[in-house]
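To start, the structure itself, in structure tokens.
A single protein chain has been omitted from the complex, and every remaining protein chain is retained in its original position.
Showing chain A:
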């Protein structure tokens, strides 16, 4: 019961902050949270969270149902491969995160127009530069969340977050 309540409140707050940051800086907190919590929390709440969140943003941003979910699924796939090359907890562990966040912004831009409107929108240098800066800024946020997660981590759960 406690978990459900915590999840619901956290979810509503995240929708608020995501909408706020998206409007002010076109910045996504959601992708950072997804990358931070992947394989650190149980699979069921994790996939439930990304499914619900994707449907919410497909609804409020008027995109086709499942578009955000496809973007996230592709980013997870690439992140998984990148973590094979560069270990997640290594010194250069932030590089896959940077590349994944960068990919998320690019795919959001491309796939939404391609799958929804059947048109391919060309990139502008401004967009690439903005995306690069946003991806760079995502790294400290990611590291901060990682710190927070390790604070809640139980020694005997082997890397799972404690939600009592």
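Quick notes on this structure:
Just so we're on the same page, a contact is a pair of C-beta atoms (placed from the backbone, for glycine too) under 8 Å apart; a residue touches a chain by one contact, two chains touch by 3 or more; residues count from 1.
In this section, contacts and distances are computed from a predicted model.
Not shown: a single chain whose UniProt protein name, out of "VCBS repeat-containing protein", "Cell shape-determining protein MreC", "Gfo/Idh/MocA family oxidoreductase" or "Iron ABC transporter", is "Cell shape-determining protein MreC". Contact with the omitted chain, checked across A:9, A:61 or A:128, is made by A:61. The chain not displayed touches chain A at residues 12, 15-24, 26, 43, 47, 50-51, 54-56, 58-62, 64-67, 69-70, 72-74, 76-77, 80, 109, 112-113, 115, 117-119, 121-122, 124, 127.
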